[in-house]
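As you look at this complex, bear in mind that one protein chain is not there, while each of the others sits in place.
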Amino acid sequence: MRRVVVLVGVVLLVLLGACGTGPAAPDSGGEGGLALAVSKINAALDPAESLTTSYLRSFGAGESLAKIRPDGTVAPELAESLTATAPGTWTVVLREGATFHSGAPVDAEAVRASLERSRVLNELAADLVEEVTFDVVDPRTLTATTAGPSPYLDATLAHYELQIHNVASYAGLTAPATTADLTGPFRVTAFAPEQELTLERNPTWWGQAPAVDTITVQQVTDPEARAQIALAGQADVVDLLPPSAVAELRTAEGTRLQGAPAANTVAVYLNPSSPAAPALADQRVRQALAWAVDRAAVAEIAGEGLTGAAPSWLASNPAYPQADEQGFTRHDPALAARLLDEAGWVLGPDGRRAKDGAPLVLRLQTWGTEGPTGEVLQAQWDSLGVTVELSYVDNALVQQARERGDWDAQTAAFTTLGNVANLFAVQMGADGSGNYGRYDLPQVPALIERASAAATAEERTAAVLELNALHTEVVPAIPVHPRPQATAVSARVGGFVAHPLQYENLVQPGYTLDG
Amino acid sequence: MLRPAAVVGARALAGTLAVLLVASVLVFGLVRSAPGDPVDVQLGEAGGVGLSRSDIDRIRTERRVELGLDRPLPEQYVRWLGRMVTGDWGTSYVSGRSVRAEVLDRVPASLVLAVSGFAVAVVLAVGLALLASRRPGGPTDQVVRLATLATVAVPSFLLGTLALQVATAATGYRIAGPATAGRIWLPALVLGVAVTPTLSRVLRASLIAERGRLYAVAAQARGASAGRTLLRHVLRPALAPALTLGGLAFASLVTGSVITEAVFSWPGVGRYAVDAISAQDYPVVQAYVVLATALVVLVNRGVDLVQRLVDPRGDARAEAVA
Amino acid sequence: MRLLDSARAGAGTRLRERLRDRARPPGRALVVAGSVLLALVVLVVLVAPWIAPFDPAAQRVGPRLAPPEGEHWSGTDRFGRDTASRVLHGGRQTLLVTAATMAAVVAVGVVVGTVIGLAGPRGDDLGRRVVDTVVAFPAVIVILAFVGLRGPSLPAVLGGALLVWWAPFARLTRALVRAALAEPSAVTARALGASRLHLLRTEVRPRLVGPVGVLVAVETGQLIATVAGLSFLGMGAQPPDPEWGAMLADARGAALSSPHLVLGPGLAVLVTVLALTCVGEGLRDLLDRSTQVVRP
């Protein structure tokens, strides 16, 4: 009997212990503190780790020599200036007195060491600066030299894979780094990998001191949970919100929904040599599918109005407003139907299109956040008489299907901002990793050469636009819309500027906090 | 049957190890038969940076050699098993951190949640079972019965989502965050409520059954009060079937409260496993499944032991009820 | 969980007689109520193509996120699809596929359990250990792992379920087979010369049907709930399939502003699982045996 009583007592105590402390206060770090709920935090704080290094940049801890502005142009950042001093040479002048978080000076030698370290440890960085040589001229100046012309090197140096860090602080690491020594407006004070990160204002930052004192960043992988956090006002900035929550967030008090379209074009890549959907080999069919997309409707339904139409692949790049006039600028189901008729895919009595008894069917794979886009496209193409089998899969399966060549259509979104000539080479070059359908177009190499090495900016731009036009003609991928990026920002945060790069949308040095 | 404790222990240990070994082979084989290559997973998002296909091929080959993926499968298995045993569980493809560190980071949160959820379930189940078994078929029994039936019918994700909505609105409950006391009560309650019906039902049934046995009547005939009969005569024999169930429930709580952890953004190992599975993070998935199996087997053994302590009548009877 | 079951075969328990026995109202009432509810759900779902007001996949048949009123009496989702039509059609798929999976699971479990139950002490010990481990193993994890390998889809979820869900049936069957073979009538039949086949047919089978039936009812409910849960995590049915769990997952973000999106599929899952649980519980009552599996 006594044992039973003791047991029950212990259980009750455990329960009381669990409940006793009661609900904690919301996660805002006090008056001057900013609370973030984001989909992902890095596992390590080494900026030479590929990909995850972008998070350091998102949270205001790291900087590169340059930065891409919301309009798509490039501006110096940690560098005071970046100038193309010769066709293959850029001169970088550093800011006077800039220091790392640890207090070490950011001189030309430190910058060179940082870039070289990234080149050695980070494959993606290595690829960015593959043929670039960095030389120290004086403590505040260094040069970057390439074999041929390099008109986009400033955009390359703005890449987050090339954040400048204090190599000395990372020397001799045997385990993933848990501290960071960079140059951003905030510096890391505590770090729990993939869980929580706290930062404070960097008093020695070269720019105007931020108004925010501290930042706590919480990793919340579940998009719905992030939406609820935003609705409940439990964080000031919440990223990558699910479209399903947008309607609710729009009307929510105390938070504003920011939806700058990203410089990423969501496109449906088509496989011209698909064994299951031979129709895709026909350019007219690909064009027909592209004309049949009601992009405004897709943007409204799948993008919840947070994005717009992308008539051409380059349309999501704010630096090329001309691209908005190219390609599939209108919804033209009649033209689409005519093209399909010409290609021999005629409408049967059952409302389906077929040729020689074979129905026009294609499998559309989507992954990540592109599911709703696929759903709307399926419905739109269905009304054209095209049957779409939609599957929502994960990245590995998408890749495997591609390796085998056993796929018809897949959604993917590539960045359109940066070294545009190179980006087109990836999309349309015979060897481009984004050329999933392996289109081999004879005109492309010359156009890419012109786009990257022509003497004047006008010539290069003309070549880029020509490439974009070719893309809309051949249709290796159907551009649909810029990827929507829903970010909730609480009403007390001022100074938010929407940026086409998602990672620039989270912590901005110009934030102000009221209340 | 009386055998030396050492022999019994050695046999149990050998059996446990055998189950674990079989599980490890299965896990390794299953994971390796998956579509896609671990290296692809690592390179998954790399395309956007602008690599050419030949670059990617080169990097892939290098990585494969680095990870030992070019070796024959049996060799890979033996090496992997050796590393698992020595505590080197590999490196997460996704985060680049040691899997052991990542798992150990998350185990406490899951464990605390499982223990709390289980405690809630035990308190509720014992209370309800005692209440309901007082008068089988009586009004209290029927009410308890209907309530547990309704609870069983509510899928735990629905229950969790609703609870989260209500608690957030009513108490400012923190939707996501670290595993703190301020956050645990809600998922613990949801888990506990979800496990309670089965537990209380078994306990109720076995309480009623034991109460109806001759020895319980005999105890009363000798003057034991109803309470004394319950606590000193009936409760212990009645616990045995519920213990088996409870042990299994506990094991699955520790390893598998996946949905609840997801709903409450609880930084536990279940949620971590789901993320790893969808990211095809092979070392994590392998380590997790082997660990989960080990835990389940160990808890099973533990329950056997406890059960033998509580009810030393042995297997014959346990088999009759279980 | 996964997690276990207990059963003893009753000598001479005849369900039909128990059902007729008016002295046991709770079990009877539960079975009757559950069966009626279940029949209703099945009926409604079967005739869905004729009674559903709209094509479940047709977008913008109405305004987006319309509240329940007028033509779309159950409201529409954010693609402008009719909620009621989707719930009705979703049930078809859910129920059909679950039923097929359950049939496979029961067949495998009963065969494995019978083989173990007939085996000698060593085979029985080994078999029991394996089954116990599988029973204890969190089904959700195994299914998720399987889904990870095959890619998220309803068939993958059910394939994964097949990997583990047989175990409770095997466990129950083994216990029932052994208990039945220990019954005086079985021992006597054996002593008189009955073959194993005859024992299985005349002694084991009648003692198996009731408890396994109970487990089928309860486990089917749990399977539906689990499938919905996994779809909810994005691992199960894929859009635009109107599976209930997937619909709920999609509606989660809009639960406050558009509660009708949660209510429809939520109620559908709830009612179906409740009906199955009632049938199972009631049958269990009537058989006076306890059989269950915990799956948190």
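We just call them A, B and C in the order they show up, numbering each chain from 1.
Here is the rule we go by: a residue touches a chain if its C-beta (ideal position, glycine included) is under 8 Å from a C-beta of that chain, and two chains touch if they have at least 3 such contacts.
By definition in this document, contacts and distances are computed from a predicted model.
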**Request:** Out of "PP2C family protein-serine/threonine phosphatase", "C-deglycosylation enzyme beta subunit", "ABC transporter ATP-binding protein" or "cytochrome-c oxidase", flag the one the UniProt entry gives for the chain missing from this complex.
**Result:** "ABC transporter ATP-binding protein"
**Chains still shown that are in contact with the chain withheld from the display** = B, C
**Prompt:** Of B:74, B:87, B:139 or B:312, which sits in contact with the chain we cannot see?
**Reply:** B:312
**Complete:** Sole touch to the unshown chain from C:35, C:93 or C:202: residue C:202
**Fill in**
Sole touch to the unshown chain from C:129, C:150 or C:190: residue C:190
**Prompt:** Which positions on subunit C touch the chain that was left off?
**Reply:** 11-12, 14, 183-185, 187-195, 198, 202-203, 206
**Message:** Considering the whole complex, not just the chains shown, which residues of subunit B touch the missing one?
**Reply:** 1-2, 213-225, 232-233, 236-237, 311-313
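Methods note: only the chains that are shown with their structure count from here on.
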**Central chain of the complex, centres being mean CA coordinates** = B
**Message:** Rounded to a whole Å, what is the gap between the Cα centroids of subunit A and subunit C?
**Reply:** 43
**Two or more partner chains touched - positions in subunit B** = 34-35, 165, 262, 278, 280
**Message:** Where in subunit C do residues touch at least two different other chains?
**Reply:** 151-152, 252, 256
**Complete:** Listed in rising order, subunit B residues that touch subunit A in their complex are 34-36, 40-41, 44-56, 59, 92, 94-98, 101-102, 105, 115-116, 119-120, 122-123, 164-165, 168-169, 171-178, 180-185, 188, 231-232, 235, 262-263, 265, 267, 271, 275, 278-280
**Item:** Residues on subunit C engaged by subunit A in the complex (per definition of touch)
**Value:** 57-60, 64-65, 78-80, 151-153, 234, 238-240, 249-254, 256-258
**Asked** In their shared complex, at which residues does subunit A touch subunit C?
**Response** 223-224, 227, 231, 242-248, 251, 297, 301, 304, 371-372, 374-376, 378-379, 390-394, 397
